[in-house]
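One protein chain omitted, others in place.
== subunit A ==
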């Protein structure tokens, strides 16, 4: 977990983000780059779950991004899927130098669609774009796949620190939009409810106002 501790009262919101993808695509590395602003050439394989976080500024408010790092191997899917449920954002990652990891993306999307809440914001990221000489997946293919599934798309490199902050900033902005929209929708529905209430029981002056708690 990142060591940037902030006093609790200065945090306006906490967003839970999950990072998924095959083993070896650079998930842990990306999280360390973002949360600790460091890059190491070699990491031990992740087992189970790890968690790091970083507080970012989002339109003037302090938002804590709590990022869950997962193990990529198929056998751990049962464990990691139990964490899809509360995810607000998912970073789905492949390695642009490794076609197999790209070919597995549809499988990952399927399991996200089955397990994650419907308004989870998912971003597709092709990592290791610094190694363009070994590229096995064209940027266009990544873009196209993302388009087909309605995802946003980035190519990034945690080694050269390309687009890493941008991916997280983007996903945080999207989560905030979704939350704001949901809150507005809720308020609108709530006001409709109180209006109906009013008209149906026109004698009563007791109006129930529903307010969103988030």
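Here, contacts are C-beta pairs under 8 Å (C-beta built on N, C-alpha and C of every residue); 3 or more make two chains touch, one makes a residue touch a chain; residues count from 1.
One rule holds in what follows: contacts and distances are computed from a predicted model.
Participant: From the names "Rab-GAP TBC domain-containing protein", "Anaphase-promoting complex subunit 2", "Centromere protein I" or "TBC12 protein", which one matches the UniProt record for the unseen chain?
Facilitator: From the choices "Rab-GAP TBC domain-containing protein", "Anaphase-promoting complex subunit 2", "Centromere protein I" or "TBC12 protein", the unshown chain carries the UniProt name "Rab-GAP TBC domain-containing protein".
Participant: If the hidden chain were put back, which of A:49, A:115, A:136 or A:178 would touch it?
Facilitator: Only one listed residue reaches the unshown chain, and that is A:49.
Participant: Residue-wise, where is subunit A in contact with the chain that is not depicted?
Facilitator: 1, 3, 5, 8, 23-24, 42-45, 47-51, 53, 71, 73, 75-76, 78-79, 82, 100
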